[in-house]
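Missing here is one protein chain; the remaining ones are kept as they sit in the complex.
When the chains are written out, they are named A and B in that same order, and each has its own residue count from 1.
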Amino acid sequence: MSPRKKERADRFADAPLDVPLLEVENISTGFKTPRGVVHAVDGVSFSLERGKTLGIVGESGCGKSVLSRSIMGLLPNNVVRGGSVKFQGHELGAADASEMRAYWGTQMSMVFQDPMTSLNPVMRIGKQITESLRYHLDISKDYANETALTLLQSVGIPEAERRLRDYPHQLSGGMRQRVMIAIALACGPKLLFADEPTTALDVTVQAQILDLLQAQQRERFMAMILVTHDLGVVAGRADDIAVMYAGKIVEKAPARTLFTQMRHPYTEALLKSIPKLNLPSHTRLESIPGRPPDLLNPPKGCKFAARCPYAQERCFQEEPPLEDHGSPGHEFACFYPVGTPEGDEAYARNRAAGVAAAADPTNAGETTPTPTTATVGETT
Amino acid sequence: MRAGLRRVIQLVIVVLCVSFFSFFLLQLVPGDPVTSIVGFSSPADHKAIAHELHLDQPLVTQYWHWLSGFVHGNLGQVYYGPTGRGKVSTLIGQSLPVSLQLMAYAMILTLLIAIPLGVFAAYRAGTIFDRIANATAFGSIALPDFALALVLSYWVGVKLRWVPSSGYTHPSDDLVKHFKTMVLPSTSLAVGQIAAYMRLLRSDMISTLQEDYILMAKSKGIPNRRVLWRHALRPSSLTTLTVAGLNIGALIGGAVVVEVIFGIPGMGQLLFTAIFERQFVEIQSIVALIAIGYVLVNFFIDLLYAFVDPRIRDARAAL
Partner (left out) sequence: MVATITNLTPGGPPVVPDESLTYVVPRTKRIGIGGWLAIGWLVIMMLGIIILPFVLHNPSSAGTLASKGIFKVPGHPLGGDGNGNDMLLELAKGGRNSLIVAVGAVLFGLIFGGSLGLIAGYFRGKLDTGLTSIFNVLLAIPQFVLALSLVSVLAANGVNSQGAPQPATFTRRLVVLVIALGIVSIPILARITRANSLQWSQREFVLAARAQGASNLRIMWREILPNVAPAMFSIALLGIAVAMVAEGGLSILGAGVQGGYSWGNIIATGRGQFQTTPHIVFEPVVCIFLTVLSINYVGDIVRARFDVRESTL
């Protein structure tokens, strides 16, 4: 083995089990633009063990995709980064692209959202798989082809031998996504990022893909970060769920707890906005009024306050910290949480006044329409 | 296969039209063609030559004779006065290889320089290197081939005397000298081409590098150099290939003038002499040959298109 590979092998030997696989502490990512710095990720922390799945949920623009790329280090050069990312105890934060390349593919890899555009259209499928195999592992062409074949079979692609020689445009959307998964898993990474893996697919195929991801994760004892805007996707498949809003995590809890004992008003609103089968037809959909804040000049205080039915004056002045408030494993960032006495009071106060604190002109923040009734139309 | 057949038929039609145009050139000559070509001649000779050229027959028959002769390798004759003759095919046989050499060297030079330049400029888009490359390319495109040829011929050939400023040596006579005589002409032709291709490749590549599959390739841990050459280059070459046909047309045009400037005995030089000597029959054949060659090159490029992009290959097969 060449010295370079030996050094890598040493570095990546299985770390002791008492260190979490991934430790993210207060990372922030901003994009430098001529109009200023866009704060896409603003102080996110969590940790992840091998074999566990973390679901990250949020609406468009909340920074969840940027978050996963920040952790992996797949960002362009005009970014401002802060915080620390520890993978198996090694600090990654300061690493540049050439150092991170040692991790990509072999230690952590990503499944992207759109399989149509994420596969090279002029390269055969087999080649796209064997490429990373042959680059990272010192194996022969034949062995790489065999491995690619097995990979394709394990992700459930029929007639895998033929498919090796096909081009992406000859496959259906679901199959392409399976190929992407195969490519991501080729070198046996310990951590898999699935960035909206089913958004571009038919509903019928979505469940298959998610099942596949889950099965592979169990087989390989991988950690997985599942990023999506769809709560249904993470419902049965994540161990923990983190809800993101405007670049921050606003609530993080084990899956069941999140759904049954949510504390953050945004989480509640998200859950409420899911239409339910048992409601009569023509029931108005509940949506969250207003728009996400401008990440160029974020407002003071809690970023959700302008759209929150529980918001009080304090929310516009101070930013609530992400704490577990006594229930371990369940963190949320709110002064007037759902289901607590303070929260209920706040809500009642707002209803009595007829408006949420948001409509009060003395409060700074985004101007939004008065959210007295749920309005149809504005989708997340 | 049906699509392939249709293409071949189109090709044949275009070749016929082009050959007809070349043939028709003789009809456009003002005044009497025989006198124009041969000069003064006795009435008997005049009639004989007119009959030889089938000028006393209807147009279509003339074309038929010309075409069948052409296909059989009879490319007409040059006339030195009323009785002197020479075979055009011999002359072309001597000049064509020389022109092909010149253009081949120019193309090789172009590809060797333009491709790495374009790739690197796209990779380092926005940097000083890129800006200088772009500015130089812009200036080079504005500089006509013959202008550069004259400049090079004077400064490198006459002043610095590094290589001969004109003339040609056959490769079998002296290979080194052959290359020395071809350096300046090839460079004059190549510079304009390099600029054009480099710019195209660069802009195509910049947009390819924004594609998702490049990010995907990167996320596999593959080094940048490999991503650039193995993943990004091939999809970016499509626009370049599209204009290759036009560019080769410009190359041919430039080669004609450059040959004359450097005294390279190729088809361009031959055409030049033919025009001067009013050898219209010869002009017909030369133009026909050049035009048909160009059509074939374009056809070949079209085929290459499907080879480079498998999506087009399948789309065409489905037609």
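The definition used in the following text is that a residue touches a chain if its C-beta (ideal position, glycine included) is under 8 Å from a C-beta of that chain, and two chains touch if they have at least 3 such contacts.
As the structure is a computational prediction, the values presented were derived from the model and not from experiment.
Colleague: Which one, A:T53, A:S118 or A:S132, makes contact with the chain that was left out?
Modeller: Checking the options A:T53, A:S118 or A:S132, the one contacting the hidden chain is A:S118.
Colleague: Just one of B:A3, B:L246 or B:L303 touches the chain that is missing; which is it?
Modeller: Reading the full complex, the residue touching the unseen chain is B:L246.
Colleague: On chain B, what residues meet the omitted chain?
Modeller: 14, 17-18, 21-22, 25-26, 28-31, 35-36, 39-41, 123-127, 138-139, 141-147, 150-151, 153-154, 158, 209-212, 214-215, 218, 224, 227-228, 242-243, 246, 248-250, 252-254, 256-257, 260-261, 271-272, 275-276, 278, 280, 283, 287, 290-291, 294-295, 298
Keep this in mind: only the chains that are shown with their structure count from here on.
Colleague: Which of the residues in chain B come into contact with chain A in the complex?
Modeller: Residue positions touching the partner: 211-213, 215-224, 226, 230-231, 234-235, 308-311, 314.
Colleague: Chain B touches which residues of chain A in the complex?
Modeller: Against chain B, the touching part of chain A is residues 72, 74, 97-98, 101-106, 109-110, 112, 114, 117-123, 131-132, 135-136, 167, 169-170, 180, 183, 187.
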